[in-house]
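Beneath this line is the structure, given in structure tokens, with notes to follow.
The complex appears here minus one protein chain, its other protein chains still in place.
Take a look at chain A:
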Amino acid sequence: MGTSVQVTPLSGVYNENPLSYLVSIDGFNFLIDCGWNDLFDTSLLEPLSRVASSIDAVLLSHPDTLHLGALPYAMKQLGLSAPVYATEPVHRLGLLTMYDQFLSRKQVSDFDLFTLDDIDSAFQNVIRLTYSQNYHLSGKGEGIVIAPHVAGHMLGGSIWRITKDGEDVIYAVDYNHRKERHLNGTVLQSFVRPAVLITDAYHALYTNQTARQQRDKEFLDTISKHLEVGGNVLLPVDTAGRVLELLLILEQHWSQRGFSFPIYFLTYVSSSTIDYVKSFLEWMSDSISKSFETSRDNAFLLRHVTLLINKTDLDNAPPGPKVVLASMASLEAGFAREIFVEWANDPRNLVLFTETGQFGTLARMLQSAPPPKFVKVTMSKRVPLAGEELIAYEEEQNRLKREEALRASLVKEEETKASHGSDDNSSEPMVIDTKTTHDVVGSHGPAYKDILIDGFVPPSSSVAPMFPFYDNTSEWDDFGEIINPDDYVIKDEDMDRGAMHNGGDVDGRLDEATASLMLDTRPSKVISNELIVTVSCSLVKMDYEGRSDGRSIKSMIAHVSPLKLVLVHAIAEATEHLKQHCLNNICPHVYAPQIEETVDVTSDLCAYKVQLSEKLMSNVIFKKLGDSEVAWVDSEVGKTESDMRSLLPMSGAASPHKPVLVGDLKIADFKQFLSSKGVQVEFAGGGALRCGEYVTLRKVGPTGQKGGASGPQQILIEGPLCEDYYKIRDYLYSQFYLL
């Protein structure tokens, strides 16, 4: 009767690689998360490429590269074509994150894994859900209900609940139980006893989380210390995830202390990010929506932060100490890398990491202890071709054009032949091949026009046939190119105006940048040079990752106490540690599969449905216990008219059953209860409770996690024969229900 559930990790187990898991429920294949790392290593996606075409639905949990980075590539190259489900912020901020990734790469390399168009088309079909929305799948997935719930890690970040036949499969990674400035804590603890919980062990070994106030104080003190001596502060951040929390902290602190040091938020999409975020108040913490409701004060109307979308603006900013939040957090690309190289050799400067860098990136290297004195950095930039190179390029272009024209005429002939009904096609496979290749490449042309009109309108013509077009040697003419900083019009970010232009102007601004990037058809090339950067600036790392720490993870899992547990996304030690812990304390079925290893977590639960007859129910007296009610039933099985099993009252006398005490006694609570009844109580050694003069009470047996799978509680009460004994026993009984 159980629903069959299989979990196959495609990436991100026993290491910190991007997350991507295949969860198949009664044959319906969910791809949960579709992440990539900042190095865009295609080898990571190999497992995904093998199953991509069989996937029926994609669920995204967080708007960052590790959780959704591979989506455009998988849609374009790996044949992933399933509908994607995500919350509105994950969709919107995820899109911006991918834009930022692409633009940062395109600036410095011949990045060709995916294009802006691929990003658009990957995201245009995302089905957007709200938190706790039960979405009933249809077709193949009939009977399956999916719902995102608050994860608390990033804006819109979700834990997913997949329900079929009353059995829950919960996917919860990177959740945070602590309430933050802009986010509510996760609601994971409201789920109890799901059939399967898939969760990460990422922070299982990390327990040293400082209190929020102290952490904030240290954070701000460190920053102001460097600013006051005239240094600059760089915070490498993500595009649209955790950075929001940092912005709020800085904003709040700056208004409180009246600092005048400028703060810059520099990504390719910073202004759009903030404009969208301003309209996502529904998704933020209670305090933020409350302040808006009572005073119409939008928390993301940033007064102290200047939003920049290109580096020149920063260079033109008045000199002096400043705080810059720039992407990418990994320092592998983007403005953060450039700024790091510029600032690293000044000891007054500070590079403040707010999260652990991805494995194998520059950020991770710098976070090692002790930090390296020198790092070797390859800096690339795009420069226009000049002189001989330009001439050579033009000649090459002309030659290509001529060839193309020639081939086009040939193809035309072919086509005419084909249209005359000849089956020459089969004998000319080459022609067909070339055609298909060109369709893909050529589809960019018209699509860009769409972007210029509106960045988010799906390119209607992307699948339309093209004129034969034969330049498949490069994609230059689509994107080309030279980024001449002077081409950017420096636009003052007037915040008040920004507020009026909620959400939209954004596209305009973004487009400007993209447009100059794409429309500038001047030939250019990428040059790289290796630099040795002396790291003399201060390097500090603080935890603003917004994930629950090891202890909370354990108590959270214990609270949820799933029937089966699957652990993913953590280094081997952490995975092993949490696995052992859970095996000992929480549940006997803990799995930590390897990549592409399928674990079957089908519940072995037996169950059948019966109807409770009115006759039986009228004799049942429920006792209320917490939010549920319990009763003992003795019944006889009968049939209803519709041939359904039905429980009827016993015809004979019920055979007696062993009485059951139901309830959960907490010694500390009981102590308070007793003292409220006027009994003298104190804790004696060994967890025993001394009640009155003689009577002692203690819990015996394995002191496992609360309730949990540890079996019934064993309570021992002992004492001499006296009145107190019976009194205390009565109080103890009053804590339980006898069935």
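The criterion applied here is as follows: contacts are C-beta pairs under 8 Å (C-beta built on N, C-alpha and C of every residue); 3 or more make two chains touch, one makes a residue touch a chain; residues count from 1.
The working rule: contacts and distances are computed from a predicted model.
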| item | value |
| --- | --- |
| Hidden subunit of the complex - UniProt protein name among "A-type voltage-gated potassium channel KCND1", "Cleavage and polyadenylation specificity factor subunit 3-I", "BZIP domain-containing protein" or "AP complex subunit beta" | "Cleavage and polyadenylation specificity factor subunit 3-I" |
| Given A:Ser49, A:Ser224, A:Gln252 or A:Ser279, the one touching the chain that is not displayed | A:Ser279 |
| Of A:Phe292, A:Tyr393 or A:Tyr591, the one touching the omitted chain in the full complex | A:Phe292 |
| Which residue of A:Phe261, A:Trp632 or A:Phe673 touches the chain not shown here | A:Trp632 |
| Interface with the unshown chain - residue positions in chain A | 88, 129-134, 136, 147, 166, 192-193, 278-282, 289-290, 292-294, 296, 298, 454, 499-508, 563, 605-612, 614, 617, 620, 622, 625-639, 645, 647, 650, 653-665, 700, 707-721, 725, 729, 732-733, 736, 738-739 |
